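All protein chains but one are shown in place.
So, chain A:
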Amino acid sequence: MRKKTHYFLLLIVGLVFSMLVACSAADNAANATDPEEDETETETEETTETEETSSEDEDTIKVGILHSLSGTMAISETSVRDSELLAIKEINENGGVLGKQLEPIIEDGASDWPTFAEKAKKLLQQDEVATIFGGWTSASRKAMLPVVEENNGLLWYPVQYEGMEASPNIFYTGAAPNQQIVPAVSWLLENRGTKFFLLGSDYVFPRTANAAIKAQLEAEGGELLAEEYTPLGHTDYNTIIAKIKSEQPEVIFNTLNGDSNVAFFKQLSDAGITSDDITVLSVSVAEEEIKGIGADVIEGHLTSWNYYQTTDTPENEEFVANYKAEYGDDAVTADPIEAGYFGVYLWAKAVEAAGTTDVDAVKEAAKGIEFDAPGGPVKIDGDNQHVYKTVRIGEVRSDGQIDELWNSGEPLKPDPYLEGYDWASELSEALSQ
C-alpha cells in the first residue's frame, strides 16, 4: 500500500512538472488562440450596437487596460499600466475626451495567453470599452488579435515586436523591425565589427528577428558565427559563454527576454568579458531591466530603442517629472512605458477628431494623427496602423541610464513587412503566412 502511494506521489509531482513546462511552453505558442471564439460571433454584432448607444449616453468613456499584473511578465507590464493610467489621469484633468472623463477598467492577463483572449473578450463584450490598451509579448498580442477582430474592437499594443503583422483592429505604437533591429544591425556593421553572434530566447520574437538579421547580414557583408537560443527563464549561461569565447565574435546581438538577461550579463561579466572585448546590443533591455541587472555588469553595452529616459525633448522632461511624481523617485521610464503613454494620447486625439468612440470612425480619423511624444514627434501611418518613430542607439552608463550614441535624425516610416528591403523579400513571404 505504502509503496503505491509513493509512486503515486512521484506521478503527481511529474504531472505538476509537465504543467509548469507547459506554462513556459505556452510562451512559444505564438498562435495560441481560443477555439471558442468562433461561437460568439453572432452575439457580438448585437453587443456592438448596444455599445454605441450606451457609451454615447453616459458621461464617462470606458477604456480597458489589459496587462500581466501577476506571473512572470508582471515585471515589465505593470509599469506600462502605470504610464497608461498616468496618461488617462492627465487627459481627465484637462477635461477628458469629447467632454467626458475616461474610466479605466483594469484587467490582469496573468502572463497567460488564453487569459489575455478571455479578458479581452470580457472587456469588449461585458464592459463595452471603447478601446483596449494592452499586451507585451507577441504571444499575448496574437491571442488577443482574433478577439478584437471578431468583436471589431480596438487594441493599442505598446511594445517593439518582430513585425510581419498588420491587423485592422490593432494600433502598434512600439517599433516595427525597421525602426529598431534593422538600423541597429547596419550601425553595428559600420561601427563595431562584422562578426555576429546571435543569442535569443527560444520563442517567436527572437527567431523571427534573427531570420531577418541573417538575411540582412548576408546582404550587407556581415558574418554570422553562430545562432543560439535558450528556453525562456534560462538561468545558466556558462555553456553559451564558453561557445562565445571559442567563436570570438565582435558583436553579440541579444534578443533574450526577461530574467535571462540578468543571468546572461552577470555571468558574462564574471567570465571577464567586458564591453571593450565584445559589444552586446540588446533589444529587450531598457532602463527598467537595467535596474534588475545591475548597471555595473552591463555598463558600456548597447541598446536600440526609440526612447530613453535621457532623451532631450521638453515633452520628455515633463513626462519624466510627472511619472516620478506619481510613482516615486526611484521609478524610471523606458521605451515601452513611453509607447504606452503616447498610445493613450493618440487614441484620444483620434476620438476628438472623429467626434465619436465608434471604432471604424476612430480608425479612419487616426490616419496621419500626430503627437509630440516624449521620445520626439510620432505619427500614425494610415496604411499599416504602425507609428513613425525616431530610432536611437544608446550606451549604458554606470548609473543605469542610457546615453544616445546615434539617432535616425527623423521619424522613420514603419515597415512591418520589411517591404523596403530587397534582402527581405523572400523572408516576408515565408514569415507572413
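Everything below uses one rule, namely that a contact is a pair of C-beta atoms (placed from the backbone, for glycine too) under 8 Å apart; a residue touches a chain by one contact, two chains touch by 3 or more; residues count from 1.
By our rule, contacts and distances are computed from a predicted model.
You can't see one chain of this complex, but its UniProt record names it "Urea transport system permease protein", from the set "Acyl carrier protein", "Cytochrome aa3 subunit 2", "Urea transport system permease protein" or "Aspartyl/glutamyl-tRNA(Asn/Gln) amidotransferase subunit B". Screening A:G96, A:G193 or A:G294 for touch with the missing chain picks out A:G294. Between the chain not shown and the residues A:D112, A:E128, A:E162 or A:D202, the one that touches is A:D202. Considering the full assembly, A:D259 is the residue among A:D259, A:E338, A:D358 or A:D381 that touches the omitted chain.
For the chain missing from the display, the contacting residue among A:I75, A:I106 or A:L224 is A:I75, taking the whole complex into account. Interface with the hidden chain, as seen from chain A, comprises residues 2-3, 5-7, 9-10, 12-13, 16-17, 20-21, 69-72, 74-76, 78-79, 202, 228-231, 233-236, 238-240, 242-243, 246, 258-263, 266-267, 269-272, 288-289, 291-296.
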